[in-house]
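The complex is shown incomplete by one protein chain, all other protein chains being positioned as in the whole.
Coming up: chain A.
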Amino acid sequence: MPRSEMTAGSGQSRPFAARLKSEWLQGDRSRLARLVILALILAAAAMFAASIMTGAADASLGNVLRWLFGVEGAQQALSVRDRIIILDIRLPRAVMGLLVGASLAVSGAIMQGLFRNPLADPALVGISSGASLGAVLTIVLGSSLFGALFAVFGFYTLPVAAFLGCLVTTLLLYRIATRSGQTSVATMLLAGIALAALANAVTGVLIFVADDKQLRDLTFWGLGSLAGANWTKILSAAPIILVSLAVVPLLAQGLNALTLGEAAAFHMGIPVQRLKNIAIVSVAALTGASVAVSGGIGFVGIVVPHVLRLIIGPDHRYLLPASALLGGTLLIFADMVARTIVPPAELPIGIITAFVGAPFFLWILLRGRSHMGL
């Protein structure tokens, strides 16, 4: 269908809606999915703009845009203070929210496809804890133990270490929870608890030996937050996140086939082992980079893909990009709530996502008990 019909006025919209409905009744949700993705792009842009304008300092959208695009006369519309607030505080925060939210939601969607169950989430099954451990290790033992690592990776050291911690945890979890191609949901969740406990215990020891300055850096990982967003952090994490997000669409068909089981995916021509390797490395890279810059923010990876599956279905060709968009949008929104709900203080964003996400998780659990083997 040509684009013009999609945006046509009320005269044309009824047949389009009817067509959409008839396709839906025929089990074809691809057009609906593309439409939702289009809407999510607009929503993400709107939320991004709203986030830049929200806060104690006043800045209208028109003025901000005019200034950003260098329109003449706009220099006077914003005060120097407002410009600094927007450029160095709000903009990096919104960018980081978008990147981290997209990463977490896509990680969740990939993990759920890989483990073939909707309860897998980086934060729930210990993978974020593994990433935190990697990050904390570099902070506390950084100068002594990881001198070489710092020398090689420079300011990428933290994301790289978080990625490695994440990778080890994901591989361990997959080994434990999956036997001859079958994943046990119960084993996965329980093994995740054990791995998280272990990673947190080691992190605890490191906190115990940390000095005061390190301690301040460390408390940050306990509660996820975008408060520390700055351009340096974004530059350290963005390349990893963007490269991973670019790779992810290649996994879509494979993850779809994997839904029918590893053997069936192989029958359909998918190189299963390669698919799993790429999926695990992508999850580790996305989660690792996110945790390195924003700490552990839970439940985004579980809520976002689940809501989207209810609307556009589980086809990963649409689910993965839609998850990235909705994840980014929701995290920016959660961050806006976090910094405005108890002014002038700020709530850690992890608290907000947990407040929404934990009941949601329980709801999925209760609703899906029968066909998840629990």
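In this section, a contact is a pair of C-beta atoms (placed from the backbone, for glycine too) under 8 Å apart; a residue touches a chain by one contact, two chains touch by 3 or more; residues count from 1.
The rule is simple: contacts and distances are computed from a predicted model.
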Name of the absent chain as recorded in UniProt (options "Dihydroorotase", "Heme ABC transporter ATP-binding protein", "Cytochrome bo(3) ubiquinol oxidase subunit 4" or "3-oxoacyl-ACP synthase"): "Heme ABC transporter ATP-binding protein"
Identified contact with the non-displayed chain, of A:Asn63, A:Ser225 or A:Asn256: A:Asn256
Of A:Gly55, A:Pro118, A:Gly224 or A:Gly327, the residue in touch with the unshown chain: A:Pro118
Candidates A:Ile86, A:Leu124, A:Val140 or A:Ile270 - the one touching the absent chain: A:Ile270
Residues from chain A at the interface with the omitted partner, ascending: 24-29, 116-118, 253, 256-257, 259-261, 263-264, 266-272, 309-310, 313-315, 368, 371-372
